[in-house]
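A single protein chain has been removed from this complex, and every other one stays in its place.
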Amino acid sequence: MAAAIARPAPSRSPLPRLFGRGGLALVIGAYTVYTLGPFLWLATMSVRTTGEISADHYAWPRPFHWEQFRVAWVDSDFATYFWNSTIVVVTAVAVVTLVGAAAAHALARYRFAGNRLVYGILFSSIIFPPQITLISLYQILVDYNLYNSLVGLTLVYISLQLPLTVYLLEGFFARIPQDLFDAAKMDGYGDLEIFRRIVLPIGMPAIATTLILNFIQLWNEFLFAVVLITDPEKRTLPIGIRAFMGDHFQDIGMIAAGVMISVVPVILAYAFFSEKLIRGMTAGAVK
Amino acid sequence: MASTSSLAAVPAAPAAERAAPRRMTDPRRASLPVLAVFLVPALAVYAGLTAYPAFRTIYDSFFTIEGMERVPVGLANYRELLGDETFWVAVRNTFVWAFVAPILDVATGLLLALALYAGVPFARFFRIAWFTPVLLSYVVVAILWMWLYNYDWGVVNVALRAVGLDGLTRSWLGDPNTALAAVIVTHAWKWAGFNMVVCLAAIHSLPSEVLEASELDNCGWGAKLVHIIVPMLRPTLLNLYVLAFIGKMKVFDLVWIMTGGGPLWATETVSTYVYKRAFNWNTFDLGYPSAIAAVWFGVVCAAVLLLNRVFKSKERLEY
Amino acid sequence: MAVVQLDRICKRYGGGGPPAVDDVDVTIGDGEFMVLLGPSGCGKSTTLRMIAGLETISSGTLSIDGRVVNEVPAKDRDIAMVFQSYALYPHMTVAENLSFGLRRRKTPAPEIERRVREVAEILGLAPYLARKPHALSGGQRQRVALGRAMVREPMVFLFDEPLSNLDAALRVNTRNELIKQHRRLGSTMIYVTHDQVEAMTMGTRICVMNGGRVAQVGAPLDVYWNPADTFVARFLGSPPMNLFAATLAEPGRVEAGGLRSRLTRWRPDALAPVVGRDVMVGVRAEDLSLDREAAGPEAGSVAGRVFAVEPLGAETLVSVELERGVECTARLSRGVQARIGEAIELFFPPTATFLFDAATTRAVPASAPLGAVH
Partner (left out) sequence: MTKRLAGAVLGLAFAAAGSAGAAEPSQITMWSNWPDEPAKRDWVSARVKDFEAANKQCTVKLSFIPKADIYTQAKSAVRTGQAPDIFYMEPDQPEFLAGGFLEPLDGHIDLAGLEDWAKPAWTSKGKVYGLPVEAYTVELYYNKDAVKKVGVDVPASFQLSQAGFLDLVKKGAAAGITPVSQGVGDRPFPGGLLLFESLLRKLGREDYGRLLSGELSYKDPRVASVMTWFRELVDAGAYPKSFATLKLGESHYYFYQKPGALTFPDPSWFTGRAFAPPESGGMPADFPLGIMQFPAMDEGACPTCKTLAVAGSFVMYSRGKNKDCAGALLKSMATVDNGTKWMEQVSLQTGLKSDPARIKSPREAYFGELNARNTNVSYFFGTPLFHYRAKCAETFTQVMNNAFPAGLISVGEAADKMDAACRKSS
């Protein structure tokens, strides 16, 4: 389908007519099936019993076994997992945004010796394979009594997302005209107030973008959660799903229901915030 | 790590420098206390939860650590690494993935963004639909795609059989010839939407005059793409490539859940190998996996620097 | 109200190179409207930012009202500034933008309210107080920027090319508005621009800068008629003053290429130092005419061929090539009919002649004032 878009059309008509309505629709339709198809398939399976699924993997659910969702919810501690994930992810995202924004602001705005060095150091940690720090991080958390605690996991999540946050926000903050800062200085504001009253509000589109990206990534984080959390009451959603899969080893229908439970809120949230995400990304690029 | 010295310097002398009004008059400068307030939290998080563990890992790589005992072995772990066949297979697979797959990701993302930019109806719906895979966790994506690749009833083989191409059906994840490609496709499926959103944002920010001018120049769609859009998006595309590259150099979750590195190490990546050596082999030695991790960190850094040099791109991702 | 005194102010940036601002020595009187004029990169904005406290002063002293403020942060200098980009806070309404500085200074709320109202009334912004900047036109934004400075009621106003983002008509309006406000407030104002019209019309004095140094300070017309060097001479005036290279063979008259001129403004002893040396003879475009009689008995002249004619409506610019590489432009009346390629001779009164030393570019001081009929 990629080739279809790229095919040169000897036309100088505006974009919409460039390669014909038909071709475009076909490509778009095909790609939508490709992205949504598997997901919808999963959705149908979530309301079918495993017996029905193995009889025909692609049949339309008949009847709809909505009770699978109830069973999945009751059977496993999805409520707990949700709550844990929410606490950890929301706290981590809030803190990393604040900490990252402060650092990004300092790096974008102030000239000081070692500015680029600090930036490079912070950014370079994006390169670290997580396995590199996993074991030591584990030991450190134990040293500070933060192992198997949501606080420890939150701290680790903050450190995980810090480089990306600084990277994205620094780029955006650097584009805020210096005049605004000068004006605020003339208006009598100090550095911290300028950050709070000027940078944060103006940076909101970019901050929204990093909030969303950080949220998605942490909501789905698995590796650190599995190593750093052992208490079933402290499991986050991805480990919860894994455990749930373990509990229902060959019950495809039930697994699908569990997966749907975990996925739907994120998709709804994205559908709600997607405009902001795009705007945030665009806002930085348009000056 | 060169970082440690500068890390220490910032919080060390805030009081001494407080009386530096000279700096205050230039809004692009800030006194040390102010800088400290802004930077210390981030640097503290970095130092405590990234630099220190990383340093510890590198330190560990000069030991053999069995149980509670650590025996200094000098460079032995590194020497062993040179002769470790599995490691080199993992390096090869990771390189293939890291250099090839981002092209797939970025190209798909760009073309999708162009399709949306071309002004299709329901653009908002498509944007959400195409972004959906990004929202799914690797665990979910892995389950889903293992079902899709199922030999007996997976979509891929069912579709092939439906069009009479029974000969092409295979156990996609079980065949060393296709396993890596199959996992790469899955990974691309997950990430294309992200690239699409970034490209879309970048296209929207292109000055429309240039696009209009190119139309006056009787510039065809293909020509416009090649001569106008791609060159103007170049910084964005290159940055996406580098970001994707870094991501692939670390790729772990998906492989681990889908194939565990098999069959016959065909999908082994450096990350899965490190993890395997650290957590899955029935030995406790942390020194060797630490050595792999340390070497790999160096390789990734070098590769990123090299890419930046090749692309000569000082421009950064446009957000 | 305040006197702003710049005493040998220098600005050097790290990394060597010539200083951006070099030894600027100017005193701006109380209530004066001082215009810093010069091409981009001449150091005028840097000077302004040093006064504002947005840039450190490398050496020299800056004092406001007798108080040395080199080390005083911007917020404590009681100065307001209007930026070229307006620097309106995009996330605040007009009212919030106006009151932002006052809120910081702990001004009582009713007082803030009163001042914002007042300024909004004066500038005609009252209907827009609840809007955000992106919903305003360029002129309205400019007025908000001005208003933001005015509500502060500062000792000194600074303007950094505040009109350059406006279209021509609006620019004229706003210019008049600013003059009006200066008269009303009577505050000291320092205004940076590269536009000579703004400088001539607004400034009580102008300070022409070039390459980081002050080229000349004075009342607008004084600077216009007595430029200190070729740079000032050419920078003020549109089109720029015509300069002709020549060698002063004898005192009293000069001939070079198509140029012929008598130097009646200089007594021989004034010319003595430049006799036999290379000089630049200057004639403003508006002093050239086709009418020999009007130029008087000792009229100078230039002869050449027309190579460009630009009718501007009110007048016509005619460009003449005297010989290869030597050109001059005349501002002639709108009725002039000139054809390209046509040979032409233009005349000017000897009293409209300027003379500069080619080696130093400095003007040769005249013995008699400029006596053109204007």
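First chain written, first letter: the chains are A, B and C, and each begins at residue 1.
The working rule: a residue touches a chain if its C-beta (ideal position, glycine included) is under 8 Å from a C-beta of that chain, and two chains touch if they have at least 3 such contacts.
In this text, all values refer to a predicted model and were calculated from it rather than measured experimentally.
In the full assembly, the chain not pictured is in contact with A, B, by the touch criterion defined above. When you scan B:48, B:222, B:235 or B:263 for touch with the missing chain, the hit is B:263. Chain A residues in contact with the hidden partner, per the touch definition given at the top, are 49-51, 54, 91, 94-95, 98-99, 102, 135, 138-139, 142-143, 145-151, 154, 192, 195-196, 226-227, 230-232, 239, 242-243, 246-251, 254. Contacts to the hidden chain, counted on chain B, fall at residues 37, 41, 66-68, 86, 146, 149-152, 170-171, 173-176, 259-260, 262-265, 276, 278-284.
Operating definition for what follows: only the chains that are shown with their structure count from here on.
Across every pairing of chains, the maximum count of C-beta contacts belongs to A-B.
Among the residues of chain A, those touching two or more other chains are numbered 182, 185, 190. Shared interface positions of chain B, defined as residues touching 2 or more other chains, are 27, 29. Of all the residues in chain B, the ones that touch chain A in their complex are 2-3, 6, 27-30, 34-35, 37-39, 41-43, 45-46, 48-54, 56-57, 60, 107-108, 111-112, 114-115, 117-120, 124, 126-140, 143-145, 147-148, 153, 155, 158, 189, 192-193, 197-198, 200-202, 204-205, 215, 218-223, 225, 246, 249-250, 252-253, 270-271, 274-275, 278, 286, 289-290, 293-294, 296-297, 300-301, 304, 316-319. Of all residues in chain A, those touching chain B in their complex are 2, 5-12, 14-16, 18-19, 24-25, 27-28, 31-32, 34-39, 41-42, 57-58, 99-100, 102-103, 105-107, 109-112, 114, 117-118, 121-122, 124-137, 139-140, 155-156, 158-159, 162, 166-168, 171-172, 178, 181-182, 185, 190-192, 195, 206, 209, 216, 219-223, 237-238, 241-242, 245, 252, 255, 259, 262-263, 266-267, 270-271, 274-275, 277-278, 280-282, 284-286.
Those residues of chain C lying in contact with chain A across their complex are 49, 52-54, 73-75, 79-81, 83-87, 89-91, 100-101, 104-105, 148, 152.
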